[in-house]
Every structure is written in C-alpha cells, then in structure tokens.
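Sharing a structure, written as structure tokens. Questions coming.
Heads up, one of the protein chains got dropped from this complex, but the rest are sitting where they should.
Order of writing sets the labels: A and B. Residues in every chain begin at 1.
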Amino acid sequence: MSMFRSKKLDLGGFVNIKVIRDHTKRKVFAENEPERQALRYIIRNLSLPQRTRAQAQLQLAQMHCYTRPTQIRNRCIEGGKGRGVLRDFKMSRRSSSQYMFRMHALAGNLPGVKKASW
Amino acid sequence: MADAHEIGNHLQKIDLSMDNTPNKKDLDFRLPRSVQAVYLRPLKRQAAYGVPSCDLQMRSYSVRNLEFFADFALRAAYYLGLPASGPVPLPRILERWTVPKGNFIHKKSQENFERRTVRRLIQIKDGNPETVGIWLAFLRKHAYYGIGMKANVFEFSKLGVGKNMDLEMEQMKDTLDKTWSQIGVKKDKRSGPTADKIMELINKEDSRAATHGNAPMVKPPI
C-alpha cells in the first residue's frame, strides 16, 4: 500500500516492486508490533471480562493487513526471488537462470562455504 | 621459577641443534627469555581464586588461523598478568546446504555445500576489569583475518550501578566535547591564527620542495 511506503527509496541492494512491498510490510509490522502484542495479551488473558476480550479480538482483526507478521516473506536480496531462499545467506538458491547461492558459493564469495562430500 | 627453568632446558636443546652450523661462535649467545618463550607453548599464570572474569570465544573457518590467534591471545594475557585457561576446543558447528545444480527442474543432480565453524574458548580468571579491557582492546587492535571474537565480561561492583554510570557520563561530557570540536573543518573557524600559521608552513619554500614542488596552497572560496 502506497500510504505506508517511504517517500524516498531507502533500499540499497537489488530493488523491484516486490522487494519494496515486502520491506514496507516489515517496517509497518515493526511499528505496530507493540500494539498487536498488547491486543494479543488481552485476548489470551482469561481473567479479563469476556466483552473486553471480544473487543480486542475485533480490533486485532481490523488492523491493516500490512501490520501482520504473516505477510512478511523472506526474499532474495540479490534477485528479489521469493522462493528457495536460504535463510543463512538471504539468497535464493537460484534466480531466473542465475543460481545466486550456488554461484557465489562456487566463486568463493561466501566465507567458509565449500563444496562438501562426506 | 619453574617456567624459567624449562626455558633454560629448552635453550640447551636449541644450542645443541646449532652445533651443526658452521659458524657456531657467532650464534653462541643466549636469546632473551621472552624471545625463547616464543618457541614454547604459551606460559600461563595460576589463578588464586578462580573467579571467572571474561569468556572469550573465537570463531573461524580455518583452524590454522584460529590456533595461531588463540596462542597470541594467551601470550598477551600472560604478559598482562592475567590468569588464562584454554584454549578449550568447543564443538565445531557444521552447516550443510543442498541445492539443485541447475536453475530449472533436474532435482536429481544436486550439489552439497558446507561450512565448518571451529571455535576456541579462552577464559580469564581473577582479572581486573580494566586489565581485561586492555587485553580485549589489544586483541581487537591486532585482530587476525578471518577470526570473529565474542567476549562475555563479568564485573562485580557495588549497588547503584546506574547512578554511577550517569555520573560518569556527566564527567565524560567535557572530554567528548573536546573531541567533537576537533572533527572536520568548521567554516567559521578556517581563518584564524592557527590556520594562517599552518598555511604559512605548508607554503614555505623547503616544505614545498619536500613534497615535490606542489603548487602553493590557497584557501578555497566561500
């Protein structure tokens, strides 16, 4: 959603609209996390009156979808791919005929990563 | 004094090996003890109380660098008077990834990659917090390539730590401001007795000759 997006591009690496969108979601989630956690606490607290909890549930459900952590997806920082991303390197195993992780590993750009055989 | 004795014994061994060299007389001198110690395993001090004051974990992908640097750290600790124990070889971390070789289907031809992280732990016991700080700073100054360091420092202090920290911050302010005032060239301060003097020195005939006759320096326009 464009209202959340920063007015000036604040990303330094590979950029496409999917990456920008995901980055925006991350920032919005980080901003709203305390509020979400507070609502979650109220919902889970059985000692509070039922009405309060139901209200909290509604409020949580009505928050913007960008504030949800489930909207966040790890994307490749080298090619913006959303699938097959290795968490350790934030890099996809491949990206449209470029095998990001494999290429970098074989080129020796990833410290300590070697071809294994056991 | 047992340590010195050992060094002496070792020196004799070194001398024996030197007997075979042709110009024996030239080499027949005793190296300083500290230099002799370099040929031996690092010396260690005994901890009187055994209260841990710092845990230093070092990680690397290559054992050789790590061993070398752990040795260096132990020697540094000895000469700073810190009782150190270690290096304890901690279990190495083995990570493996398997990815398809190609970029499309062909799941049957894959490739394996791995990363082995080796770790060493050095524990300092009964260390004065200040000395431990110096030791850590020294290690960081002479940091070796490809080695990551992580230190847990334990300190014991009286109650009211937060208040003391606030006080210290207040005292630090003067020093900090002094340092900040030295950063960069302020526009309103570029003409002054010091700046003029420096300009004069730089533009002197001999100093220009020493820097291969550069053109005289002028002040940039505002």
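One rule holds in what follows: contacts are C-beta pairs under 8 Å (C-beta built on N, C-alpha and C of every residue); 3 or more make two chains touch, one makes a residue touch a chain.
Definition applied: contacts and distances are computed from a predicted model.
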{"item": "Chain not displayed: protein name in its UniProt record (\"Signal peptidase complex catalytic subunit SEC11\", \"Ubiquitin-like protein ATG12\", \"Small ribosomal subunit protein mS33\" or \"Translation initiation factor eIF2B subunit alpha\")", "value": "\"Small ribosomal subunit protein mS33\""}
{"item": "Residue ranges of subunit A at the interface with the undisplayed chain", "value": "9-13, 19, 22-23, 26-27, 29-31, 33-34, 37, 40-47, 69, 72, 74, 77, 90"}
{"item": "Touch list for subunit B against the chain that is not drawn", "value": "184-187, 190, 220"}
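By definition in this document, only the chains that are shown with their structure count from here on.
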{"item": "Euclidean distance of C-alpha centroids - subunit A vs subunit B, Å", "value": "37"}
{"item": "Interface residues, subunit A side, partner subunit B - complex", "value": "84, 86, 88, 93-99, 101-102, 105, 110-117"}
{"item": "Contact set on subunit B toward subunit A in their complex", "value": "61, 95-97, 99-104, 111-117, 146"}
